[in-house]
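Some chains have been omitted; the remaining ones sit where they do in the full complex.
Order as written gives the chain letters A and B; numbering starts at 1 within each chain.
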Amino acid sequence: MLKVYLSGEIHTDWRERIIDGSQGLDVTFSSPVTDHAASDDCGVAIMGEEPDKFWHDHKGAKLNAIRTRKGIEDADVVVVRFGEKYKQWNAAFDAGMAAAMGKSLVILQPPEHDHALKEVDAAALAVTRTPDEVVDILRYVLTGKLPT
Amino acid sequence: MLKVYLSGEIHTDWRERIIDGSQGLDVTFSSPVTDHAASDDCGVAIMGEEPDKFWHDHKGAKLNAIRTRKGIEDADVVVVRFGEKYKQWNAAFDAGMAAAMGKSLVILQPPEHDHALKEVDAAALAVTRTPDEVVDILRYVLTGKLPT
């Protein structure tokens, strides 16, 4: 069984498209919390308010790290999606962690980011443009079948 | 002796300010190639032209990885600088690698990036605003002396 962690952008349905497309394959998926508000506020919602926004964010980011680290450490393949907007430094950070742990790294990003992502792409085993390509890769890796 | 790798932004003199400020301390610094043009073109300059920009970048990014990996692996402390502009995904990628390797991570960034960098900052042992703060940290870590 192949364990895949889906890291990065949370504003489009790319995760659902990969998961749906992979039905019937011997693969399990995990991902970060993709509810943006919950993800931002989890720390203070559980452990108490912080007047300083920096520590508000800090408490939340550390809670999310419990899930993120487990997801990456348990994974065979880490797919990192860079969307068209935002800084997305957490996506690149996850990619760096995955690379240092020797995980198979697959990047999903639009061509306009090619130059800015060249160091990340250089550490990846595949650079893809669409969720369908990621599904095709998972199917090939698991079954040896190419898209027809 | 403390080994420090200075990762990230290459358009301002932050590295020089840290290195100059650290004179007299038992510390050595390493860093990526900071000549932007050389860094972009090193792959094709040495191993031959590529008509496709993706592979042009790819060859260069991999060459730079030889230096980057050694710098991070050899380091006790990795300082990652996020400037005010650009995507800087390679900086976040380096931070992720350093975190996964258990390096002591120090971030140098302006406050306006606090929210976008919260996952990176959550993995760091210090978040600083100026090169002088980084120098103060290195001095304190090595000598126990605080700024006066």
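The criterion applied here is as follows: a contact is a pair of C-beta atoms (placed from the backbone, for glycine too) under 8 Å apart; a residue touches a chain by one contact, two chains touch by 3 or more.
Everything quoted here is computed from the prediction, not taken from an experiment.
In this structure file the full complex is assembled from 8 copies of one chain, 2 of which are shown.
Just so it is clear, only the chains that are shown with their structure count from here on.
One finds 23 Å separating the Cα centroids of subunit A and subunit B. Every residue of subunit A that touches subunit B in the complex is listed here, in rising order: 53-54, 57-58, 60-62, 64-65, 68, 82, 86-101, 113-123, 127.
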